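One chain of protein is taken out of this complex; the other chains stay put.
Order of writing sets the labels: A and B. Residues in every chain begin at 1.
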Amino acid sequence: MDPGLNLLLWVLRLAFLALLWVALALMARALLRDVRAASRDPAASLGRLVVVASSGQPAAGAVFGVDAVATLGRDLGSSVVVDDPYASAQHAVLTFRGRAWYVEDLRSTNGTQVNGAPVVGVAALAYGDEIRIGDVRLRLERGRG
Amino acid sequence: MTGLAADVRAPALPGFPRPRPRPRELALLAAVILALGVGSLSLGLARTGRLEPADLPGLALFAGGLLAAHALLVLAGRRVDEILLPAAALLGGIGMLVMERLPQDLVVQEIGPWTLGLGDLQLVWLGVALAVATAIAVALRSDRWLRLYKYTWAASGLVLLALTFIFGSEVNGSRLTLQIGPISGQPSELLKVILVVFFAAYLAENRILLADARVRLVGPITVPPLAYLAPIGAMLALALGIVVVQRDLGAALLFYAVFLGLLFLATGRRTDVVLGLLLFAAGFALLALFFPHVQQRIAVWLDPWADPLGDGYQLIQALHAFARGGLVGTGLGAGLPEIGGRLPIPAVHTDFPLAAIGEELGMTGVAAVLAAYLVIVGRGLRIAAAARDDFRALLAAGLALVVGVQAAIIAGGNLKLIPLTGITLPFVSYGGSSLLANAIVVGMLLALSDRGAAPLAPPRPSRLARLRRSPGGPS
Partner (left out) sequence: MTPGRPPAQRVPALAVVLVLAFGILAAGSSYWQVIRADELAFSPTDSAVLAAARTVVRGKIVDRDGRTLASSRRTDDGTPYRVYADPAVSHPVGYASALYGSAGLERAYTAELMGTRGGDPLSRLFAKLLPPADRRSDLQTALSLPLQQLAVRLLGDDRGAVVMLDPRSGEVLVLASTPVFDASGIADPATATATFDALREDDASPLLDRAVVGRYVPGSAFKIVTAIAGLGSGSISRGTVFAEQPESEKDGLLVAGYRVRDGHHPFTGTTALDLVAATEVSCNIWYALAGLQIGGANLDVFARRLGFGSALPFDLPTAPSQLTNGGGPLPGGFLDDVELANAAYGQGEVLSTPLQMALVAAAVANGGELMGPRLVTALIDREGRRTPVGPRSMGRVLDPSTNAVLVEAMTRAVEGTYGRLFTGGARVPGVATAGKSGTAEIGGQGEPDSWFIGFAPAAAPTVAIAVVVEKGGRGGERAAPLAGQMLRAYFRAQP
């Protein structure tokens, strides 16, 4: 084989191996970044819901960490399971959008209240506000971490 | 009821689903496609002396398929893992290059007017696998049917096994292949997925009982109560049974290792794992005592040079291939010297693809392949660690283990670290059933990694109109 071609061939071969490792390094970096973020504070969450009063589940005093989207309701698939006779299966959803918290009532049978006032559609929330679903009252607090 | 049954179904929210860009995945896929392209160029240059990719249509189809899968995931809008697909694509691509490099007449299939060789068939299967993985990643939203029907799954797995035993065709002394018309596959590959689902569901449901309601066996050693030991005992019997009846040492080892791993995750009792290992060792020793094919495998593993032209030939040739590769290999297309027109390693495309990689891509290439498996396992375990409940955690961990342990077993066999077994190297070996089963694994892992809906944009002011704003509003 022509010596120039032979050199090119080996350059290509070594480049192939190098590129494989570049791709792997990028994957590894993403992996590590993820692990580091998780281990920094596994309990980190955007916000917390503290159960102020309750007739059943969840028990009063329980604290739930909530992230950008949290569903509230009787359905066991909800982020926060509210087991109250007046709660619907999918009762409300708590979201963090932009820089503020909002709660949205999902056409529940008995409605959602914020600080005593009924919620129609989407309501903005501040830290310290109380959400009421049935007989369960939940207070929004700042997150940890 | 099981408690904490979290459904995969995402919350119904306005504007959902929505296409979401997946930049990290795109970047990684681009890097992988670039690497594979350069590799293909090197193979083409070595073969023809001209600077052209070895199989341009194949490469284009593979790249196109990956980008199409990526596009589908973007459109589906689910926030699933962005590293799994590129890692699997890296391995699949290396496998494709190896199959392209090998003589195409190793496997020939006629489909209609076309005659497909080794490389073409691998590409077809890769395409099908990619489609399956993407479909599962996009469509699998509820794990209810996985977790609730665990005994159905187990039963179907056993039925599959029985069918293979009764109707299967014998290849090299093992009855692993089931032939339906023109398509032949290895149901044991599918079985591993089914069993992982069963294990995860069973252990998730019973883990507290298994860990707490112990029965004292001897001194400080306790075991789970007998009723719950039954499925475990059945598993042991199944694994060893496979060895005996189907001569599939690899599958038995794989099932058992995955099971032990999941058992550890579920109960946290290290004694259980140790006992399980001891039981397996004892069972295996018994088998080695009574079954000549097990003895033969062990003898070849211990000293293949005792029978260099017979049983030990394949392994010796593989070790020579690794030796010839050295650090950077001989280059794609330049290794595997043929003697009299035949490859030095028999069945290299199914049993010893790692040896071919070792020879042509060197230790660097082998390490890259091993690293890619670690990435997949790592992501899988990460998904398990972040899972919302026990079942999903165990399922994700089990799926990750299935890929990682299988790769470790066959790589170990290729490198003479453990006896050789007949299982395939995931994503790299030739074999449709293997690719499909592993595609299902990747698809399920992607589905399990769904992080739920992302933070949405602030609502439009009109939607806030009918609202009384509380004093000291949001910052």
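Rule of thumb we're sticking to: a residue touches a chain if its C-beta (ideal position, glycine included) is under 8 Å from a C-beta of that chain, and two chains touch if they have at least 3 such contacts.
Bear in mind the structure is a predicted one, so any value in this text is a computation, not a measurement.
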* Which residue of B:A89, B:A154, B:A252 or B:A408 touches the chain not shown here -> B:A408
* Using the touch definition up top, pick the residue from B:V108, B:I208 or B:A306 that touches the left-out chain. => B:I208
* Asked: Which of B:L106, B:L160 or B:V328 touches the chain that is not shown?
  -> B:V328
* Hidden partner chain, residues of chain B it touches -> 204, 207-208, 211-212, 261, 264-270, 308, 317, 319-320, 322-328, 336-339, 344, 358, 362-363, 366-367, 370, 373-374, 377-378, 381-382, 384-387, 390, 393-394, 397, 401, 404-405, 408, 411-412, 415-417
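Quick note on the criterion: only the chains that are shown with their structure count from here on.
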* Asked: Roughly how far is chain A from chain B, going centre to centre by Cα mean, in whole Å?
  -> 30
* Tell me, which parts of chain A touch chain B in their complex? -> 1, 5, 8-10, 12-17, 19-24, 26-28, 30-31, 34-35, 38, 67-69, 71, 75-77, 79, 90, 93, 95-102, 106, 114-115, 117, 119-126, 128-129
* Structure fact -> Interface with chain A, chain B side, in the complex: residues 4-7, 9, 11-13, 24, 27-28, 31-32, 34-35, 38-39, 41-42, 45-46, 49, 51, 82-83, 86-87, 90, 94, 328-329, 331-332, 361-362, 364-365, 368, 371-372, 375, 378-379, 382, 385-386, 452-459, 463-464, 466-470, 472-475
